[in-house]
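Step one of this worksheet: look at the structure below.
Note that one protein chain is taken out, while the other chains of the complex remain in position.
For reference, chains read A, B and C in written order, and residue numbers begin at 1 within each chain.
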């Protein structure tokens, strides 16, 4: 029986949303419309976002800021409107707390180099976790090496949740910053950010949240959660590639030295010295990603129109469906916690069959796009004793039928690669 | 008489190229089609580039690298093809010497932090010039402050060319790097890059060329010019916003430590350490600007189709035209050298009328977009004894008639702001 | 373009050519100077406050575009003889209204420079015989 038939339809978003996404109606395989389950890596774009990008180039484009002519005024206005949209979307107080960056990775590096470089002393501790994406590990390794600070890692529990008892023990007055993902891109685990910020603040530490996997999928409120820094990417939330966000509390950003140097981030430049600009320009050196930022604001409009609560609910249905079905498969190990603790993705490893086989056959024979590999979480994979996993990650345009396709494909892979006593044709007698 | 009528038509590119640019046919002012002379800040995009961006989102988009599924294979292929296009465009040996960055500013910062951080010692000298854009000054100020290296600046001659006699004197065995623009974005000066690299190399120094203003406008050959690092931006050469290039010689890039940390730039990550990836991934942390890079490759196709020699020749005609006419205007001071030493832009200052007035009136009454301000070259403006200038910068889609519009507008501004013995209505008797 | 939208209305140009109190004030008790680094506009305002917080006199010097200089003239004319409290009540929006023609965000910066300088100037007493 199709698992898709059993779900609570009322929690689902209408399938008609798919019509907004041109790529979703293309056949990848003849007769197989695309089943795109690689959304944690990057999502697809609706017509509304693609058009927003074309529109700005066709009607409103010029370099932003300082320009007096009409096009520069227009693009500046659209660019700053995008900043305001992002502010409202994450619940920040001031638009100047929103910095446009090239992406999550760039945002985290900015904080590591600017805040970390100015504030970390030998022996200071940065507390991160074993489930972090490389982008929330390597920058801290780099700045720790530079400043003499020490990196500590919160372990996970048996079932793949953050070990909060260990967190409590690791957190100390030496901890200067906690760098943690809101949702693990491999385990799917939703971390208790509010609890983390309140404990970290009580210990005198700041909190940077790698929200690459949460901002696109569920409501976020930086004020309510009292987050100090929040990093995420446009391309994982329907937005164009080439733009991301760093949110930071004004007082923190104000006190930080500039990071990259160049046009826009300055107030006054002499041959030998400069004074930095005010926020947000201070952290936006050079021509910013103008059209990508404007496209991102169209993505936010689109997401707001659906509603982040509704998106989350929809994804919960798909996740439960996939989880339940995958749990039945012998030899298949689901990474991470039970559905109620996880967001819309499921990664798994199979005893004898490599993740590549799943990704390849699912693609070639079922038109299903999943990711195989370490998903930029090598330390987590090492900890779990595997070198790769297969990940199916959902977005609101996926439907229960897509999960059925996935399951059908997994069965096919299982039988295809089951030992069959094959013998190779002998070339040598050895 | 219209200046436009006097030019050598054979050196001009066909006006029909304008039809490729949707924005150029829009009226900014009723009845005044757009005369876009702010190309040094950022150019417009042809339909071919806009379509390339839409196309990738509609047909081929997924995150690049490592993905086994069809869309990821396709976007990876297009992304790497873009790298190869850039390689051929600048005449580099290997595609792995081409790093995609967010822009010129980011490219220069990468070299300053990675190469500079690893190689500069107290007392070492970085030789730059007084005509540099803030993006080729501030990053060197920052790394000099960090390493104890010293910044020196090549002055300019009376007529706004690089003072090569002074360059010879400033260059010494203490000089570790020469950071110089190939074309000044304010003076328009074309600098003698080949001479600079050969002298610098003889002195044991490397050369970074800020080619933001040259790559879009004239042929470049990094091998022939023996350039060590070359930085430029997609948005100044018909490409999307959000992407730029750092070219570096393989041996140099190989020896440099990574800059930003995160996904992609690693080979192996453990909780406490990482090993960097090979080139070019080593310097491309995080999800790169996928669609912008692919759009940039469409821009390169477009430019190659016209030919960079032809573009340069066309712009020379416009520049000569503008220069000759502006030279006739009393009280108007052209910044920078005679046409034969300059590229396609003309900046000027007027005795009694502020640059803002020119930009505003040219826009509001003539539909002409020019830039007013310091064009991110405050030290140069200070040196010239002015706080702002007006800049008209050309591209191949500008025609002699556009120069006529500019000249007409300038006349209008002159008479509009000429002293007329006006008296304000008295409110007070004081 | 309708004439009431013209950025450079007659009264703007009148102020530019025939400014109110352009110059320095010997008897100044307060002064402040600032610039708009993006375009190089500079305005300095010197003023004389009495003990009741009345702006007895005020003068400006500066350099920059028509909007920055004409708006300074208009502002000084408007606040001449008023009090520090009046100035506090005089918002950025009031300044833009006083100027007249509607301005794009970039040009608003030009128009608001003198307003910002004056707001700071009343809190910047000159040291006895010294400079602020």
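In the analysis below, contacts are C-beta pairs under 8 Å (C-beta built on N, C-alpha and C of every residue); 3 or more make two chains touch, one makes a residue touch a chain.
What you see is a predicted model, and the numbers here were worked out from it, not measured in a lab.
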| item | value |
| --- | --- |
| Partner chains on view for the chain not depicted | A, B |
| Hidden-chain contact residue, picked from the options B:26, B:47 or B:66 | B:66 |
| Interface with the undisplayed chain - residues on chain B | 65-68, 72-73, 76-77, 80, 266-268 |
| Touch list for chain A against the chain that is not drawn | 29, 354-357, 360-361, 364-365, 372-374, 378, 381, 386-388, 416-417, 419-425, 427-428, 430 |
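FYI, only the chains that are shown with their structure count from here on.
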| item | value |
| --- | --- |
| By count of C-beta pairs in contact, the leading pair of chains | A-B |
| Rounded Å distance, chain B centre to chain C centre (Cα mean) | 37 |
| Separation of chain A from chain C, taking each centre as the mean of its C-alpha atoms, in whole Å | 49 |
| Chain B: positions in contact with at least two other chains | 356, 360, 372-373, 378 |
| Interface hub residues of chain C, defined as touching at least two other chains | 37-39, 107 |
